[in-house]
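Structure first, then comments.
Missing here is one protein chain; the remaining ones are kept as they sit in the complex.
Right, subunit A next:
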Amino acid sequence: MTMKIFIPRESTAVSLGAHDVAQAFTHYASHHDIDLKIIRNGSRGLFWLEPMIEIETAQGRMAYGPVASSDVESIMADITDNICHEKPPCHTLALGLTEEIGYLKKQTRLTFARAGIIDPVSLDDYLALDGFKGLQKSLALSTQEIVTAVVESGLRGRGGAAFPTGIKWQTVRDAVAEQKYIVCNADEGDSGTFADKLVMECDPFMLIEGIIIAGLAVGANQGYIYLRSEYPIADEILQQAIKIANEAGYLGDNICGSGKSFNLEVRLGAEAYICGEETALLESLEGKRGMVRFKPPLPALEGLFGKPTIVNNVLSLAAIPFIMSQGSQAYQQYGTNRSRGTLPFQLAGNVKQGGLIELPFGSSLQDLIDDFSGGTASDRPIKAIQVGGPLGAYLPLNKLDIPLDYEAFSQASAVLGHGGIVVFDDSVDMLEQARFSMEFCVVESCGKCTPCRIGSTRGVEVIDRIKNNERRAENMTLLNDLCDTMIDGSLCAMGSMTPIPVRSAYNDFPQDFYLPTQESNHD
């Protein structure tokens, strides 16, 4: 009987040696005359276990990880001696049934339901697990019915701004124009985030399906995925999937025989963080410098080449197939307050168990850390957690009870954003982190607004003076004023949100800025 082993082709697994592991299995099988089929799947998102390999058994898939090529011989022995005789595995890297791993079991996987299970470029695998059902249903609906379903799902932009997706779609649908566009923002540049990449590398047809449905909903026949060039594996997998979808009639001039057409192309960015901002992204797609545009006009009315354009994040578009196939209510029932559905959180940085954690909105950050992180990788105590990327606040331990919900975070002057969570232990110097936030803004500002372009350079200088105890109190006042200027005088989030991590650093970690702490104020 053919033995089936799954080895991810996803970039984290590959960065840790998955290709070598696959080669070692092939080599072993050919030398031992074993009828082995290796399937290059996506990742389950349990990154501390990568490369994680799985073997198919009658009970379900059994996992081993993290596997190095030097482990392959002993793992194959465990498989042939134990698993093949229906005995439990006894290898030190054996993890048991994949579906029973607590980290996976505790999640609510709607968007990531297929990730790591399927071969990302197998159309059959995708169709077997509800693939293109949302598209089939959408083809039977009017454009307004599709938009209404998205409005009723409560889905909000997963890129970070959290604008209601359905409202954006309605605006584009109602705009009168010969040509409209769908642009998928896959310029995932925030530190601590990788959920977009996982979607593209593990379940690309889901994203393609979401984009086609968006096209149907607003009457657009051309889509672009603006992908950051730092993701070459995602590029390769998307190109393969788009080709397959074209050949199978899901893309092209006659989608599923409906007479409707939609074409999709991947365009690469060129290492510019600012191009994750939607108007800078549009400029870049047009072949220009990625300079931020004034709004209005909104991209929904005058977007790519001046035409009505939906610009949605990968995760927003990836949620659409579930909403259209299962119904708005099935999505909307998850979550809390105005944050509906699930958010794929990305747990990263100094933790033992980093990975992708899809949960309904509403549990607290503390619970997420307790349930999933396994503690810090360094075994030192946590000092700060940055949520929402490089423009998000650093939270101290006493603020970890904030519910994971857009409004609760913004009330706490923090940012939930794209759901990236980066943990730091007590060796971190928050003054250095604040300086880094300013430095990052220097490197990545598009230069359009003076407070962002020059203010960030001034920010680095002022923080250096504070560090060197040059008129520290006056420079703290200056830094605070500078933050106000950047907030009030910048067009986009780059300049106006850089002060968020900076301020959280000196407000919540005053000791690192040599400032009196609250306790000593009472002295």
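Everything below uses one rule, namely that a residue touches a chain if its C-beta (ideal position, glycine included) is under 8 Å from a C-beta of that chain, and two chains touch if they have at least 3 such contacts; residues count from 1.
In this section, contacts and distances are computed from a predicted model.
A.B. asks: So which of "NADH-quinone oxidoreductase subunit E", "YbbR-like domain-containing protein", "Lipid-transfer protein" or "MlaD family protein" is the UniProt name of the chain that got left out?
C.D. replies: The record names the chain that does not appear here as "NADH-quinone oxidoreductase subunit E".
A.B. asks: Please pick, from A:G134, A:P360 or A:P390, the residue that touches the omitted chain in the full complex.
C.D. replies: A:P390
A.B. asks: Which residue from A:F25, A:Y126, A:Y231 or A:F509 sits in contact with the chain not drawn here?
C.D. replies: Going through A:F25, A:Y126, A:Y231 or A:F509 one by one, A:Y231 is the residue touching the chain not shown.
A.B. asks: For the chain that's not shown, point to the residue among A:F6, A:F194 or A:F262 touching it.
C.D. replies: Candidates A:F6, A:F194 or A:F262; residue touching the omitted chain: A:F194.
A.B. asks: Pick from A:F25, A:F47 or A:W169: which residue touches the chain that isn't shown?
C.D. replies: With A:F25, A:F47 or A:W169 as choices, the missing chain is touched by A:F47.
A.B. asks: Under the stated touch rule, tell me which residues of subunit A contact the chain that is not displayed.
C.D. replies: Touching the missing chain: residues 11-12, 14-16, 47-48, 50, 188-194, 197, 229-232, 267-273, 284-290, 305, 346-351, 354-355, 377, 386, 390, 420, 422-425, 428, 433, 436, 440, 443-444, 446.
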